[in-house]
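Every protein chain of the complex appears in place save one, which is left out.
The letters A, B and C name the chains in turn, as written, and every chain counts its residues from 1.
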Amino acid sequence: MAQLTLDKANQIIEGALAKAKTLGLKPLAIAVFDAGGHLKAFQRQDGTSILRFEIASGKAFGALAVGAGSRWLHNQAKDRPHFLEGLSGISGGRVMPVPGGVLIKDANGEILGATGVTGDTSDNDEAAAVAGIEAAGFAADAG
Amino acid sequence: MAQLTLDKANQIIEGALAKAKTLGLKPLAIAVFDAGGHLKAFQRQDGTSILRFEIASGKAFGALAVGAGSRWLHNQAKDRPHFLEGLSGISGGRVMPVPGGVLIKDANGEILGATGVTGDTSDNDEAAAVAGIEAAGFAADAG
Amino acid sequence: MAQLTLDKANQIIEGALAKAKTLGLKPLAIAVFDAGGHLKAFQRQDGTSILRFEIASGKAFGALAVGAGSRWLHNQAKDRPHFLEGLSGISGGRVMPVPGGVLIKDANGEILGATGVTGDTSDNDEAAAVAGIEAAGFAADAG
Partner (left out) sequence: MAQLTLDKANQIIEGALAKAKTLGLKPLAIAVFDAGGHLKAFQRQDGTSILRFEIASGKAFGALAVGAGSRWLHNQAKDRPHFLEGLSGISGGRVMPVPGGVLIKDANGEILGATGVTGDTSDNDEAAAVAGIEAAGFAADAG
């Protein structure tokens, strides 16, 4: 069975940074969480603002919280803002409901973890996260 | 390289209070944070209400959190309220997304810290913050 | 009646820094709170570590919490550690029970606020706080 090892988590980060370089994105922060919602690896590029770890983590943790990429949370927030307010509360303020939190899945669709990216637009953040996950040989679910 | 020393932080506060006096503003609270988001200096004028330290700090910390003046957060809040709700949660409730939190930058555009002002209208708060930062010889970025 | 105005709060800080210079102390952080437990003024000298605002505030707020200088809390902590654990909990983690948090009193013994100092040894922090309060014409109660 595929596993989200540290080597794989580092590959996800490298793949996301490579994609960011190709697209000419602003400096990024990239967090990789395991399926239990615990941080596995993180890198923050030079020139990012101070809360980028928390933002990247909030996207990834939010995705794991509900089993859907954070784009789904973003869409929910527009339709049912009270759902996101509740989720923020019950999670202890750990959810950032904008695109860029992407589930890491194996070939059978099982969730192995999530990647959260922040620093550029939410759409570009998500593109980098997807690229990193796929570069490591996993399937990406952006929500 | 320019540094946000305590002397400079005190100059920012003095400059903001001088501007407030010229404009005839209500009593203000003025917080100056360093680039790492830690308080460097603060003064609260007589006659302000009790939560003004937290409000001033929330404007400055919010600006540093995302690397943009708090006017940018204010505009985001109107378009994407869930982004601000998420930011409030992941920051532990430390962000106040209205104008008056202004980045302190050196001549190269590097962020040295932020000033948060509260007590009058948000627009006037911002004007005082900008005046203080410029009086100390730095560039102001209101967002 | 004597009041803890902003001018007086700034005098306290200046007096504490002058004492620190005379004693050759390490860089200090100095917080002045009003009688309601709200920050009035703060200065952090260059070269202090990042949590010094919170430490200085914890000493001053702790003193106001119980109406005694933080040296009293320090002594209580040695005899009744569970009292300080409870106080930390009910205050939301806002109390630092070591010397350096000193009550500001008027000539009648009424509490006008508190000053918290940190950066050197707790005894030296307290000496600077007392000197600042007295320089502003108030009575100091270290606990």
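By definition in this document, a residue touches a chain if its C-beta (ideal position, glycine included) is under 8 Å from a C-beta of that chain, and two chains touch if they have at least 3 such contacts.
Keep in mind it's a predicted model, so treat the numbers as computed, not measured.
In the entire assembly, the chain absent from the figure touches the shown chains A, B, C. Contact with the chain not shown here comes from a single listed residue; of B:Gly37, B:Gly58 or B:Gly100, that residue is B:Gly37. When you scan A:Lys40, A:Arg71 or A:Arg94 for touch with the missing chain, the hit is A:Lys40. Panel shows chain B; residues 34-38, 92 of it touch the chain omitted from the view. Looking at chain C, the residues touching the absent chain are 48-51, 54-55, 57-58, 62, 73-74, 77-78, 81, 84-85, 88, 91, 93-98.
Hidden from this view is one chain, which touches chain A at 3, 5-6, 9-10, 36, 38-46, 50-53.
The rule is short, and it goes like this: only the chains that are shown with their structure count from here on.
If each chain is drawn as a node and touching chains are joined, the picture is a simple open line.
Looking at chain B, residues 36 sit in touch with two or more other chains.
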